[in-house]
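Notes follow the structure.
Removed from the display is one protein chain of the complex; every other protein chain stays in position.
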Amino acid sequence: MIPRPLTDRGERVISIRDIKFTYENGPEALRGVNLDIRSGEYVALVGGNGSGKTTLAKHMNGLLRPSSGSVEVMGKPALDRTVAELSRIVGYAFQNPDHQLFCSTVDDELAFGPRNLKCPPEEVTRRVEFALDIMNLRDVRGEPPLSLSLGERRKVSLGSVIAMDPKVLILDEPTMGLDAVQSRELMATIRKLNDDGHTIILITHEMKLVAEHADRVIMMASGRTMLDADAKGAFTDLAILERCKLVPPPVSKLAHRLVERGVSKDILSPEELVFELMRLRGGP
Amino acid sequence: MQALKLRGVRFVHAGSQARALDGIDLDIAKGEFVTLLGANGSGKSTLCMLANGLVPHAVPGTFEGTAEVFGLDVSKYPVTVLATMVGMVFQEPESQLFCMSVEEEVAFGPENLAVPREEIAERVEWALSLVGMTGLNERSPSTLSGGEKQRVAIAAALSMRPSMLILDEPAYALDPVGRGDLYSMLRGLKDKLGMTVLLAEREAEDAAEFSDRLVLMERGKILRSGPPREVLSDPKMLDKIGLEPTQLGEVASLLEKRLPGKRFSFLSVDEAEVAIVQEVLSGRGGVRG
Partner (left out) sequence: MAGFIDLYTEGNSFLHRMDPRVKIASVLLLSVLGFLLTRLYSLLLLLGLIFLLLFLARAGLGKTTLALKALLRVMILIVALWPIFDPSGTPVLASLGPVKITEPALWRGVTSAVRVGCLATVWYILMLTTSQRDMVRALVKLGLRFDFGLALSISLRFLPTFGLTIESIKDAQRARGLELDRGGVMRRARNYVAVLVPTIVSALRTAETLSLALQSRAYGARADRTYLHDLSMRRSDAVAIAAVVMILVVPAVMKYLLGYEL
């Protein structure tokens, strides 16, 4: 697999026009969403439970079809393709890795996706090797995935989606349940994938993660997008954060409290805050 | 008599090589609110399950050392006896609620203890009001949000009138708002009931504010134990055990580096605001203009 050339960036990979969706016997989950995802972007899709973020994500790979409006993937209507066909382009790593793992070895698990896509055996091997390397799973390749720790199971689950070589990767709460070391390792791998040209859509409610990694933030509440801006801008409006049932990281909260003292509202990290405080103090 | 007294406790899960608990000495006094902090595999869950006897009675493995809960030797008393003194809340909201209505769930424990019917009804109302779920008696658990489910689980433990409450990563499956609400509620419970509480967490941020003591665990051992301010004053400590440093802790330590001679320690955004205004910005042209 070769990293995608920079000229690829900027093209629209997913186009969503005014989609509405209601679950059977349920409330209206999406009330008119419009957005474009461009190649190479690192997007955070955030919101509280029931905001519609997962529902929206499932429209991107065809798991759900809108009741009105349109979804286009790589310029063609998603409706014209099955979920299996769309899975070549849009990979989806589910929140619970145990909902995907079932094979007797990690190798088989990683090969499952490419085999479903009817790749020839040499291609399957190549993709499995790539996934093993990028997810750092070589040591456990012969183990049963279900016997691994949670952190490793998440890596296998993500690896099995990467092995399908999709252009877009949707990751639903990839760091849930992981401690600091495992989380940092996983996010670094995701960053590398983005650097290599994969479009990343990160579904999360951990605003610290968003602050550290995403370029663009789409905030949802009650089936609508409340905000679609670059990451810095996402934290300046506390009212919108509250409406989307999101909690800004402690440093951001602190920065907002000190706004009257001259501290800027878009501070996201401890280093930035201390730098700003020193500046305001007016000393060496 | 201590609420919990552990001496030289070692435990190896059946089929595993590593020691989940590797020589633990711990005392928890009655009324203390103790938070165990540790990464996955640190042994904090195993320690929690030791306090109500699930380890060693329900979880297969080899147990060594002595563990006493309110004076009772854990290895000699069955879980059903220890459960009358210790209530437990697990991290998965869905699988610890098994009754068809909130009321039945909260009544289940006292019913098992053969508490008279009128008293059960009183306890159910009392427990539900403590967790802010009054009036939701007839609701089915599958219609509740994650946060509400965890509240019911806590009520179901409280209705047994335990002397100690144990919570193993109660906010694990909750979103940040749910997490914040749960912790506010726990703080309220602490103030109202003065009960002994043992909390296991992977993140220091929330619990640090109102815990009496933080116990840092790594690979089955206790590394540090002490008041939050003391334990968190060394930000490298959290990193060492594989946890995220608290953002406020980082700010404090960076400020100490830039302003030698001053000490900073804040456990909440409120404290931080006050400290920064007083010590960093005041009298130095800190006001915009």
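Read from first to last, the chains carry the letters A and B; within each, the first residue is number 1.
Here is the rule we use: a residue touches a chain if its C-beta (ideal position, glycine included) is under 8 Å from a C-beta of that chain, and two chains touch if they have at least 3 such contacts.
These numbers were taken from a predicted model, which means no experiment stands behind them.
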item: Partner chains on view for the chain not depicted; value: A, B
item: Candidates A:34, A:116 or A:149 - the one touching the absent chain; value: A:116
item: Contact residue for the chain not shown (choose from B:1, B:18 or B:58); value: B:58
item: Candidates A:47, A:91, A:174 or A:248 - the one touching the absent chain; value: A:91
item: Hidden partner chain, touching residue among B:12, B:130 or B:156; value: B:156
item: Hidden partner interface residues of subunit A, rising order; value: 58, 61, 63, 82-84, 87-88, 91-92, 94, 96, 98-102, 112-113, 116-117, 146, 160-161, 164
item: Residue ranges of subunit B at the interface with the undisplayed chain; value: 49, 52, 54, 58-59, 79-81, 83-84, 87-88, 90, 92, 94-96, 98-101, 103-104, 107-117, 120-121, 124, 140-142, 156-157, 160
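Just so we're on the same page, only the chains that are shown with their structure count from here on.
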item: Whole-Å separation of chain centres (CA-atom averages), subunit A against subunit B; value: 30
item: Complex contact set, residues of subunit B against subunit A; value: 39-41, 145-146, 172, 175-180, 202, 205, 239, 242-244, 246-248, 250-251, 254-255, 258, 269, 272-273, 276-277, 280-281, 284-288
item: Residues of subunit A that touch subunit B when the two form their complex; value: 48-49, 149-151, 177-183, 205-208, 245-247, 249-251, 253-254, 257-258, 260-262, 270-271, 273-274, 277-278, 280-283
